[in-house]
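Let's look at chain A:
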Amino acid sequence: MTARLAITGLMKRFGGVVATDNVTLDFAPGSLTAIIGPNGAGKTTFFNLITGKLKPDGGEIRLDGVDISGQTQSEIVRRGIGRAFQVASIFPRFTVEDALTAAVLTHRQQTSSMLRRFPLPDAASRAREIMALVGLERVGKTPSRYLSHGDQKLLDIALALALEPKVLLLDEPTAGMGPEERWQMIERVQRLWSEVGMTLVFIEHDMDIVFKIAQTIRVLRYGKVLAEGTPDEIRSNEAVIEAYLGTSLEEPA
Partner candidate 1 sequence: MTDNAAPGAPQLSVRGIDVFYGASQILFGVDLMVERGTTVALLGRNGAGKSTTFKAIAGVVPPRSGTVSMNGQDITGLAPYRIARRGIGYVPEDRQIFPEHSVEDNLTIAAKPGLDGQVHWTLERIWKVFPALQSMRTRMGGRLSGGEQQMLTIARALMGNPDVVLLDEPSEGLAPIIVTQIAKLIGELRAEGVTILLAEQNMHFCIAVASSVAIIDKGQIVYRGTVAELKQNQEITKRYLAV
Partner candidate 2 sequence: MNPEALLACLTTPACIVTQVSAGMIIGMLIFLVASGVTLIFGVLKVVNFTHGSFYMLGVYFALTAYGLTGSYAVSLLAGAIGVGLFGVVFERFFMSKVYNADVLMQLLVCYAFILILDDVVKTVWGGDFLKMGMPEEFALPPIKVWDGFVPPFYAFLTVFAVLIAVLVAALLGLTRFGKIVRAAAVNRQMVSVLGINTSLVYALIFGLGSVLAGLAGALAAPVRSAVPGMGFDILIESFIVTVIGGMGSMGGAFIAAIGIGLIRSFGTIGFPLATEGVMFAIMAIVLLIKPTGLFGRRAA
């Protein structure tokens, strides 16, 4: 089986610091993968490289066999890599429905019309489908800035879905949520993944969530791939445990 997203030898340096160090990872079509690692492991940088926000210094990023490294963000988006952000990036004064309709129109390149009326019916119905998919119908007419934090993050994901991505990258989907909200969020994400059948990659700190839903886990540390495997394999991996607990030091004299 060929990989949907195949990353080979990816490199990124900031000044003297190597933030992404020869990362090689494959993501199979329809897989659900968690990326974990201690702070400064280079997880968000890794996403920024895939989505074209940062230009890699070396290596390849292949989506369905086509190398997309070095392309602009909008080209990469159009090719089918969507992304939701760590801090929800939304349109504060749009209602949920309008925001999604506008996103669908943008994706379909139908925003240039000045003669027709917003919302165009088929875009609006697509927007409602997406709302139903992520469970935002109940707040469809609410301006985004009045949404709860969790719903804002859902909307951010929904905006990414409007682009009909083959691969969806979620950067800490549960960041800043209370315990219950987290599980609601993660259930939605999981349902979304199973219903749409896309390739989902998420960064997450909450280990309970990671081990509960991820099929495979990739551990980054200092910009390198430290380990990859099933939850069980990762749980018993000494190197990973050490990465989290830190190396022993000599007792200071």
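In this text, contacts are C-beta pairs under 8 Å (C-beta built on N, C-alpha and C of every residue); 3 or more make two chains touch, one makes a residue touch a chain; residues count from 1.
The candidates came about this way: all candidates are chains of the complex that A comes from, given by their letters.
From a predicted model like this one, the values you see are computed outputs, not experimental measurements.
Trainee: Check 1 or 2 against chain A and report the one that touches it in the complex.
Mentor: It is 1 that touches chain A.
Trainee: Can you check the complex and tell me which residues of chain A touch candidate 1?
Mentor: It is residues 16-17, 36, 38-40, 147-149, 152, 172, 175-179, 182, 205-207, 210-211, 219, 222, 234-235, 237, 240-241, 244-253 of chain A that touch candidate 1.
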